[in-house]
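I have a structure I would like to understand better, so I am pasting it below and will then ask my questions one at a time.
Entry: chain A
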Amino acid sequence: MNDVMEPPVQTFLRVAEVWVPEGDRLIHKAGDYGSMEGFASASVRESFAKGEGLPGTAWAEGRPVVLKSFDGSYFKRTQAAHDAGLTSAVAIPIFAGKVLKAVLVVLCGGDATHKGAIEIWKDQGDVLMLDDGYYGEAKDFEWVSQHTHFMYGQGLPGAVWAANMPILMRDLGQGYAFVRADSAGKAGLKTGLGLPIPMPDDKSMVLTLLSSPGTPIAHRFEIWDARAEAVGASKKAVLIDGICAKEGPLWAQQNPPVDPPTVGAWQGPVGQVLGSGLPHVHSDATGLPAGYSTMVGLPVYRETELAYVVAWYL
Partner candidate 1 sequence: MSWIDVGALDDIPLRGARIVKTKAGCVALFRTDEAEVFATSNTCAHKNGPLAEGIVHGKQVTCPLHNWVYSLETGEAQGADEGHIATYPVKLEAGRILLDAASIEARSAA
Partner candidate 2 sequence: MEKLVVIGAGMASGRLLEHLFDAAPEKFEVTLFNAEPRGNYNRIMLSPVLSGEKTYEEIVTHDDAWYAQHKVTTRFGERVSGIDRARKVVTSPNGDVPYDKLIIATGSDPFIIPFPGHDLPGVVAYRDLEDTNAMVKASSVRGAHAVVIGGGLLGLEAAAGLRLRGMEVTVLHNTGHLMDRQLDETAGYLLQKDLERRGIKVITKATTKTIAGDGKVEKVTFEDGSEIPADIVVMAVGIRPSCSLGTEAGLEMGRAIKVDAQMRSSDPDILCVGECLEFDGNLFGLVAPLYDQAKVAAKTLLGEDDAFKMRELSTKLKVTGCDLFSAGDFADGPNREDIVFRDPKRGVYKRLVIEDDRLVGAVMYGDTADANWFFGLIKDGTDIEEMRETLIYGPAFQGGGGATADPLAAVAALPPEAEICGCNGVCKGDILKSIAGGATTLDDVKAQTKASASCGTCTGLVEQVLAVTLGDGFAMPTEKPVCNCTDLTHEDVRRLIKSQELKSQPAVWQNLAWKTPNGCPTCRPAINYYLLADWPLEYQDDGQSRFVNERNHANIQKDGTYSVMPRMWGGMTTPDELIAVAQAAKKYDAAVKVTGGMRIDLLGIKKEDLPAIWADLNAAGMVSGHAYTKGLRTVKTCVGSDWCRFGTQDSTGLGIKLEKRLWGSWTPHKVKLGVSGCPRNCAEATCKDIGIICVDSGYQIGVGGAAGMDVKEVERLVDVATEEEVIEWVVAFMQMYRENAKYLDRAYKWLNKVGLDWVKEVLADPAERQALVARFDISQSVYQKDPWAERAVPSEAVKFQPLADLTQEAAQ
């Protein structure tokens, strides 16, 4: 593996922020804004009622929401976002059973080389159809995706749907599920992270993050298993899969796995997700793997149990 990582010209996700319910409003819990101080200060003093703005809409609708353009929309921080060069956003509500734990909002900028995808796939009974997605400049891939569906167990979305757990896929261009492989390859989409998004109405959705090396979502992805079935009664998690541009694959090389990396609740950044049950945005290098300066950790619930933690690092 390369020891030197080319610094990306621009990352696909520019901002990640966590909103948590307090009383009847969503308040700002954490955020990574890079150098966008204006947008950061506009955000930290904001709060949203149910149905208000993007986070409030995701809460009210109980599902992920994609906003491809801010102008004329219900987005509340439009001016500050414009000033920071942000053009679109996705809000992902995290429910534990019927209780909203938090809303993760990611914001993207718009430029000509901006390729990557955030997709939301919806359970239509026997197939998964694209509900909405943000693709940046990967227009062909967007068109293909809109005209694709996945059966149970098929492809990254179908696999996540069937296994009901987060799945990481490498080399999407290398024949990842028929039609899309070709156009994924052309769009430069290489790594895919899929995670189940349980909805309060018991329907399920699948969120996929597809990352290209040019404008990456992350250089490192991790999936941690926190189910009692896997780790026992104590609150901890084991690393079951991961990929790192610096360290290579992050999974146990032995079968059965011998001493996989484990974190306890509140231990390190991943432990924060485990301990709090909330998304965690970590915006300094302390406690992160060498060479990384930001991390987003997301809890994945099954019913009310925190079952997995997914994390991505830049």
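Methods note: a residue touches a chain if its C-beta (ideal position, glycine included) is under 8 Å from a C-beta of that chain, and two chains touch if they have at least 3 such contacts; residues count from 1.
Candidate selection criterion: all candidates are chains of the complex that A comes from, given by their letters.
Just so it is clear, the structure is predicted and the values come from calculations on it, not from any experiment.
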**Report entry** Identity of the candidate that touches chain A (this complex; choices 1 or 2)
**Finding:** 2
Query raised in the report: For the complex, which residues does chain A have touching candidate 2?
Result: 151-156, 158-159, 162-165, 167-172, 174-179, 181, 228-234, 236, 241, 243, 248-249, 251, 253-257, 259-264, 266-269, 271, 275-276, 286-290
